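Only one protein chain is missing from this complex, and each of the others stays in its spot.
Moving on, here comes subunit A:
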Amino acid sequence: MSLLSIQGVWKNYHDHSVLRGIDLEVAPHEVVCLIGASGSGKSTLLRCVNLLESIDDGAVYLDGTEITDVRTDPDDVRKRIGMVFQSYNLFPHMTVLENVTLAPRKVHKTPAAKAEAEAMELLARFGLEGKAKEYPDRLSGGQQQRVAVVRSLATQPRLLLLDEVTSALDPTLVMEVLGVIRELKAAGMTMIIATHEMGFARDIADTVCFLEGGVLLEHGPPEQIFTAPENPRTREFLRRVLESGRL
């Protein structure tokens, strides 16, 4: 059974539809990469899955229950879904350790000592143990983004949403964050990743989805999407990406 099932999801801003009937199934341990031009709706789709946005039609199921039902408690859903943002969004007034332990302590009611021990373990796993007492503004962009990943992992989510987590970073820092995501895949984490890094998508994805104008035009294994795309729009997009040297 799918871990996440997105069925016919529409999202409008004012009278403009930015998602137009998206269907997508995500199996446990699957890594799905969303690719597509800027404004195609990748971030919006992730925000809808996390219930940060309400949808205007369709339904989203997590573990077989509808999470877009008006009676579900969004906080209940978000306890099971982690999200990492393009701009990290760490809390600047808290140390790294406080950032990471906030949700375990306040939402999941983990005792402070246990939350901290677990956080330190996670930080160590991603080479951040020396930064636990630092404030975010003392860290490099790559370190901040890795802390953001650790923060979203600290509550042991079933599903991780990553929204262009490397696009604010310079190339040397991109590698360290992509390394973290590879490690998560190896550990079996289910992920939906919006990205402009085609090489990375090709390398890590089980399924690649191409979005354009809020429509999921084509999806399939990376070899197929990147070498033999069926849809002419996909081909056009990849040709432009190739020209700009990002593949």
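Please note the rule applied: a residue touches a chain if its C-beta (ideal position, glycine included) is under 8 Å from a C-beta of that chain, and two chains touch if they have at least 3 such contacts; residues count from 1.
As a working rule, contacts and distances are computed from a predicted model.
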| item | value |
| --- | --- |
| Name under which UniProt lists the unshown chain, selected from "Dissimilatory sulfite reductase alpha subunit", "Cell division topological specificity factor", "Carbon monoxide dehydrogenase" or "ABC transporter permease" | "ABC transporter permease" |
| Identified contact with the non-displayed chain, of A:Lys79, A:Arg125, A:Arg158 or A:His196 | A:Lys79 |
| Candidates A:Ser2, A:Ser17 or A:Ser87 - the one touching the absent chain | A:Ser87 |
| Residue of A:Ser152, A:Thr190 or A:Thr207 touching the missing chain in the full complex | A:Ser152 |
| Touch list for subunit A against the chain that is not drawn | 47, 50, 52, 74-76, 78-79, 81-83, 85, 87, 89-93, 102-103, 106-107, 137-138, 140-141, 151-152, 155 |
